[in-house]
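With one protein chain removed, the remaining protein chains of the complex are shown where they sit.
Chain naming follows the written order as A, B and C, and within any one chain the residues start at number 1.
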Amino acid sequence: AVGQQQKMAMILPGPVEDGDFNALGYNALKEVGKTYKLETSHSERVAVADAERVAREYINSGYRIVAFHGGQFLTTAQKLAPQFADVSFIIETQTKQVPANVWNINRHFYEGFYPLGVLAALTTKSNRIAYIAGIRLPDFISSLNAVYTAIKETNPKAELKYAFVGDQNDPLKARQSAQAMIGEGADVIVSQLNLGVIGVTEAVKASGKPVIVTTFYTDKHTSAPAVYATSLLLDFNQAYRDVVGSILKGQRTGQYAMRPGQAMSLAPIHNIPADVGKRVEAVYRDVAAGKKVVPDILDKIVVP
Amino acid sequence: MSGPPTRSTERLRLEAISKRFGATIALAEAGFEVRAGEIHALLGENGAGKTTLMNVLSGLYHADAGRIWLDGRPAEIAEPRDAIRHRIGMVHQHFELIPPLTALENVIIGQEGSTLLLRRERQARGVAALAARFGFEVDLRAPVAALGLADQQKVEILKAIFRGVDILILDEPTTVLTPQEADALLRTLRTMASEGLSVVFISHKIHEVLGHCDRATVMRAGRSVGTVDASATTEQALVEMMIGERVARTAAPAEREVDDTVLLRVDDVTVAGRGGLPAVSHARFSIGRGEVVGLAGVDGNGQRELVEAIVGLRRVTGGRVELGGRNVTTTAVGDRLAQGLAYIPEDRLGDGALPSMSVAENLFLGVHRLARGGGLTYRPAAIRAGAAAPVRDYAIRGTATTPLGMLSGGNIQKVLIARALAVAGHGDTPLVVAHNPTRGLDVRTTEFVRRCLVDVSRRRGGVFLVSSDLDELMQLAHRILVLFRGAIVADLPSTAFDAYEIGRLMTGAAARA
Amino acid sequence: MRNALAEIAKYAFAFAVAALAGAVLVAVMRGDVLGAYRTFVWSSLGTAGGFAQTLNKMCPLLLGGLAVGLALRGGYFNIGVDGQIYAGAIAATGVALALETVANPALAPFAVVVGVLGGAAFAAIPAVLRAWWSVNEIFVTVMLNFVAVFLTEYLTTGPWNDVMAGEAITRLIPDAAKLPMLSVRAGSHVGIFLALASAVLVWLVLERTRWGFEVRALGDNERAARVAGIRTAWVTAAVLVASGALAGLAGAIEVTALHHRLILGLTPGYGIMAILIAVLGKARPLGILAASFAMAILLVGSDSLQRSVGLPASAALVFQALIVLSVLFVDAKRSVRA
Partner (left out) sequence: MSASAVVTLLLDPELWRLMLTMAAPLVLAGLGELVMERSGVLNVGVEGMMAVAAAVAFLTMLKTGTLLGAAAAAMAATLGLAVVLGYFAITLRSAQLTVGLCLFVFGTGLASLLYRLVIGVTTATPTVQTLPRLAVPGLAEVPFLGTVVFTQNALVYLALALVPVLAFLLVETSLGLRLRAAGENPRALDTVGVNVRALRYGAVAVGGLLIGLAGAYLPLAVTGAYSDGIVGGRGWIALMVVIFGRWQPGWALVGAILFAYTEALQFKLALVTKAVPPQVLLMLPYVVAIVVLVRLYQGAEPPRALGLPYERESRL
């Protein structure tokens, strides 16, 4: 209704104090709220099994923008969207088709991981590179493949080992896996973990070896200054600003890509030779500009 | 204590003790008085309140009302600790032992002598000396779980006297002992009493009371009905005090009708025991229709294993078991039961009772596989109705819906017997295997149970009666087998019953000869 | 009747105690206490939609509670309800996806039945180990929970993955495999009826069949049951398998009625809640019914506090625990007085 404040809700899978994925979503919500003067509310730690209920509660209380932070909520959104045509939904998945009242934010991790693969290929001295992720999600598979492609194209002698530790947020498992990798001689670890990554840095510290690590989502540099090379940052603030702006303008459906150049960036580079850093940034810009096309291979791991 | 107190000094007085559990009035102003150096018997039917009264004295139960006097002074006993401080020790009817711990550990626990280290060796010497002095030798290193009931009883007694006692309560200590052991115990108690110990001795065996106690207090339905001098009373008089009427002695077993149908044939049965030694070796006997066969033996000679092999609870390592001509050696318990093989286990709480289920449900257990009414359904109303008769006939103190665990030991036993007889009644080879069925029962119930067993044989069923009570065996059995170290060393017809001879056989005299 | 009233009074008091604790919590977090309680009740009971969601939530809780309760009556602890829910969900999803092309309306009930069997089969592992090898069932069921999660992760990210979702979820099951909705708008599905029917069935079996009697006897004194001729190993195995079947049904319902696909995170700890519910309900179907309803309200209501007063989710967990502890406290105090 006129004069009444728009209300926007966000449903997050984990606790917002995680300093990572959920914190980013939460911050974006607050930011968007401020930018567009929306009344915002959120529910954290929402299990997939509860998402529908929670979303319905928001809808029933007059929220007209409901964002699901995390691809696992796809079904819920698909189910609710046709029923509540007056509500705009935002999801973060890979899906290509969306109903008329759904915006999809598609995270092109693979495009960002390609430069990280270049970084690893150029930095490694042992020619052994590790990739560690938690759950074997399609996103991560395509990222892994992109890293592999980058290595093959940049430093064919280097070998890539990868592992999925079963949990994005279990630092103990991540630490054990990283330790195994370092034991195998890896001196660059490209991680695609959330909080699990703190286990990776601890493994590096415990090994006493000069191993460097890259991360994603947030810049973790300050927590282990000697270990992190860079991070692939995802700017959800921008993504949500753009998407919610479109919705408020009346465009209620669409695809939004988070990719190099848009709502994605590379954190300042540390701990590696400056020329390598320069080359990585150049590659990143090429990907952003579309000069370098990274294949998106979701369905199978091409690493031998 | 200064000097041996005289027999007439009052050591303990319980005054108007009352206690109720929910709706059950267990004690209604019960009380009696015990003198120094006296062995004081406490008598009463099952459920009369003997154990409850003694639990109050030992601090385990908190009385609703009443007072306790020790040496003429009022005593506050709120905790077992208080009782121990007052040098009161109790040997519990249902042993309070810790099965996985060794006998020694069970004896010394709570009085380990040092706060930190156990010093088992030193303690063992002390306990062994104590045991030797009173004739309670047991293997102190063995876990209690591995001991027979008689040995467990000894451990329980040792535990009480180890703490140093002026008043020793023994709650049915002789039920699991052989007559010889019981005799020895009572003689030891007499010696201890002569040194000033006061003993409260609970028993259902009146001859023990008359032969070894100084005075006796009789309880009935939670009240004390009176105290009498043992020397000035008779069995009849005591029984009448207990139940208010005379009890007829069990009729002798029925003259056995000539019938050669064999109900049970045990053929060369061997059962493995601990440490590779057979617990039962090459047992061979049979039981015919209408026959009561007794099995005598000192506890722990393989009775339990033999019985369990017959009912199907234990694997037979050699030989065969036939029931009504059918080979049942490897048949499941339930299928033997369906043929009419009923079992009254020795360990009634462990092997028999469903403590939190009702009397009616307990009566239905086992029968539930045989009763025909209603197919596979279970009808609570039918079960309650079905329980009415046994509750009445067996005079079970409780209702059909009382949880079994709430009943006194004797009443639990009645339920198990009623159930076993119902099972036997349902099969075409009715055979009751009864292991110490009257242990811990009062006079009236004992007579009742014995009559029931005799009735089974009268109705052309069979009874295999395993009992540590020789009198019972000689009174009821047509034949007595003697078991020694797992082997049946004698098969005696009733004409050859002789307590002395059987006792000799039980201790392996014949084997040595 | 007096008893029922006393029970209700007990829970009411417990809620009051917990409400007080909750108020302190909300006040500490600087929230609006009254608003909090309004939404608490309103969101779970006050609206048709809210109530429907409460019932949806109750469905796996009730079935899980029955699963734990049934095993408990036989004297066993089934801590593996989460794993069995996954197993049921996996089985149901499996057939639904395998028969994707068969547009037969019988597919939905068939998938549910297969789900039930899946839960039963998964529970058969601890069942057999317990019955014939006397291996501790708590251990095995807990371990299998982890196994089930990884199995689900494998299936949801591997062979059955919905690539477009980019998450650990499978493709949608075909329409023919979906159980009907009661109200599309409110989002309620028929699962609750299956759960209620299961409660009645469990009650009937336990209290009105001889097999149920054997289960109860077993639970009271295993040795006595064996001595009385009950084939305790078989009853043990059967009761644990049946317990798994109930959990499997819950999993199948979550897939065929709610999510329409298998999801990693399908059970956010329903197994744990189920134990709470079974114990609070004294392992009796009626008690479990009441406890699962109360628990559903509690979960839905306390969850809504996030939305209404901005209470962190973690505070909601604390609040839930406080409520149950208050129930225990009131219960204990009452039985001490009795």
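Basically, a contact is a pair of C-beta atoms (placed from the backbone, for glycine too) under 8 Å apart; a residue touches a chain by one contact, two chains touch by 3 or more.
As the structure is a computational prediction, the values presented were derived from the model and not from experiment.
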Who does the absent chain touch among those shown?
A, B, C
Given that one chain is not shown, which residue among A:116, A:198 or A:243 touches it?
A:198
Touching the absent chain in the whole complex: find that residue among B:32, B:61 or B:136.
B:61
Filtering A:79, A:107 or A:175 for touch with the omitted chain leaves A:175
For the chain that's not shown, point to the residue among B:79, B:229 or B:471 touching it.
B:79
Note that subunit A touches the absent chain at residues 14-20, 23-24, 26-27, 136, 161, 163-167, 169-173, 175-177, 179-181, 183-184, 195, 198-199, 201-202, 205-206, 218-220, 222-224
Missing-chain contacts on subunit B, rising order, are 21, 58, 60-62, 79-81, 83-85, 90, 92, 96-101, 105-106, 109-112, 114-118, 159, 163, 355-356, 403, 405-406
Touching the hidden chain in the full complex, which residues of subunit C are there? Just list them.
77, 125, 129, 133-136, 138-140, 142-144, 146-147, 150-151, 153-154, 157-158, 272, 275-276, 279-280, 312-322, 324-325, 328-329, 331-333, 336
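Methods note: only the chains that are shown with their structure count from here on.
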Please compute the C-alpha centroid of subunit B, do the same for subunit C, then give the distance between them in whole Å.
47
Return the distance between the CA-based centres of subunit A and subunit C, expressed in whole Å.
33
Going by the contact rule already set, what residues in subunit B reach two or more other chains?
none
Could you say which residues in subunit A touch two or more other chains, in rising order?
none
What does subunit A use to touch subunit C in their complex?
9, 13, 15-17, 41-50, 52-54, 56-58, 60-61, 70-72, 74-75, 79, 83, 92-96, 107, 135-139, 166, 298-299
In their shared complex, subunit B is touched by residues of subunit C numbered 207-214, 216-217, 220-221, 223-231
So in the complex, which bits of subunit C are touching subunit A?
43, 47, 49-50, 53, 56-57, 60, 150, 153, 157-158, 161-169, 172, 184-185, 187, 254, 258-261, 263-268, 300, 303-304, 306-307, 310, 312-314
